[in-house]
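A single protein chain has been omitted from the complex, and every remaining protein chain is retained in its original position.
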Amino acid sequence: MLGAVRQPGDALAPVVFYLIVGMLFPLALGSDPRLLAQIGPGAIWIAALLAVLLSLHKLFRSDLDNGYLDQLLLIPCPLFLLIGARLLAHWLQTGLPMLLVTPLLAESFGLDYALLPVLLAALALGTPVLLLLGAINEALTLTSRGGALLALLVLPLYVPTLVFGSGAVYAVHFGESPAGHLSLLAALALVTLLFAPWAVATALRISID
Amino acid sequence: MSVIKEYWHKLSSAKHFYPIAGALLPWFIIPALLMLAWGSWQGLVVAPADYQQGDSYRIIFVHVPAAWLSMMAYMVMAINGAIYLVWKIKLADIVAESAAPIGASFTFLALATGSLWGKPMWGTWWVWDARLTSELVLLFLYLGTIALRGAIDDRQRAGRAAGLLGLIGAINVPIIHFSVEWWETLHQPATVSKFSAPSMHPSMLIPLLVMALGFTLFFFAVLMIKIRAGILEQERHSRWLSALYAEAPETTATYSAEGNLAAMDESNE
Partner (left out) sequence: MSEFFAMGGYATYVWSAWGLTALVMTMNLLLPLRQCRKLRVELEQPE
């Protein structure tokens, strides 16, 4: 777990990427404030998704390279607990900083301040889900060739989170209650939390032996 | 009980299944082709034009069976993948691997025919409703599974990885369908009713069901061939297989099922 604080430079990469992608939207689409306010929640969610996806690549690779993973598989403690801890550390490194800079992005899209709480809540629920599901696929593709494979595999899994997460913010935007979206997101988070560490452990076993 | 166990043991061995697949093949393909022929005839010629949609609705006779097949093939793939993951039965892995490309091609067909139906009817090639989105995601899942298998060199590892992915996908597709549908009903109640299928007159429904059944049998026929190819591929160095083919070809009457098949006329698909 101490390994999680290894390279602060690496830790910043997803956050920087998040900000950059977010800022690409106004650059590409023009700075009409109404347009930006309209696409803002969705764009921020996309940026978050891509940032998490990017951070996955280094999730297990260095562990694989320095033999840490092999040792992990030998420890008598149940693997999924160790994996769970590892993933939590990873989220604290990537998801949490993303949440912290989200207000900056929200401002760059000119989003109504009222949207900020629901945006943060949705991202807080959603980014762990994205991370967990992505980790499963990252573990599966650990020993395979082809870099774009991970993105292809992960896209179907990300759809519900994106729909509910982005939908929650848009609900508030249109003056409705985000309760439905958020509770579904929460349910998704709970279920993923329960089964994903096991799935990641299984996937790791498949990849490493 | 031990009879069942023995039977199961035999069935799950590639060596025993190989001739069974060959024997089953004609029982699948011939009814399939007959049903497809009859269904096509009924659907294209005999059934009356639709009151609202005119003749373009006839696409439904290939679109619906293709969509149905895309989901059934996924179930076959996911279940066999899971069996391989848990019980390590090699034949299950071959079945899962065989089902994937068939399913993918029919998913593509479902999407394409759906667009061809949608364009003249509702003016658009595509719409992000629950059904179409789920079908598109299904295509990605298929492609992802096939790609994953190709990207992992070790056969066993590839099979297990694909098995796990298949399971995850199987859970995922209903969730996606539900999530998009739920989101739709909040925002676009009108669109949902646009795509709901009207109740069908028997002159249209019966050919549709026959086509669906024909597609299903066709799937199993092709699956049998692919399984045999898969077995040949995997077991090519085993003794039972070389014993089978190193002998004079005249003795292998059953196994020339494929040869007969290629000669059959397929002009009415």
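Lettered A and B in written order, each chain numbered from 1.
Criterion: a contact is a pair of C-beta atoms (placed from the backbone, for glycine too) under 8 Å apart; a residue touches a chain by one contact, two chains touch by 3 or more.
The shown structure was predicted, so the numbers you read here are calculated from the model rather than taken from an experiment.
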Message: Given the contact rule set out at the top, which of the displayed chains would the hidden chain touch in the full complex?
response: B
- prompt: Of the residues B:47, B:66 or B:138, which one touches the chain left out of the display?
  reply: B:66
Statement: Per the whole complex, from B:20, B:34, B:112 or B:206 the residue touching the absent chain is B:112
- request: Tell me which residue among B:14, B:47, B:77 or B:102 touches the hidden chain in the full complex.
  value: B:102
Task: Could I get the residues of chain B that touch the absent chain, sorted low to high?
output: 36, 40, 44-45, 49, 54-56, 58-59, 62-63, 66, 102, 105-106, 108-109, 112-113, 116-117, 119-120, 218, 221-222, 225-226, 228-229, 232-233, 236, 241-242, 244-246, 249, 255, 258-259, 261-262, 266, 269
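The rule we apply is simple: only the chains that are shown with their structure count from here on.
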- prompt: In whole angstrom, how far does the Cα centroid of chain A sit from the Cα centroid of chain B?
  reply: 34
Field: Touch list for chain A against partner chain B, complex
entry: 136-137, 140-141, 143-146, 149, 152-153, 155-157, 159-160, 163-164, 167, 171, 176, 180, 184, 188, 199, 202-203, 206-207, 209
- request: Would you pull the chain B residues touching chain A in the complex into a rising list?
  value: 133, 137-138, 140-141, 143-144, 147-148, 151-152, 157, 160-161, 164-165, 168-169, 172-173, 175-176, 179-180, 182-183, 186
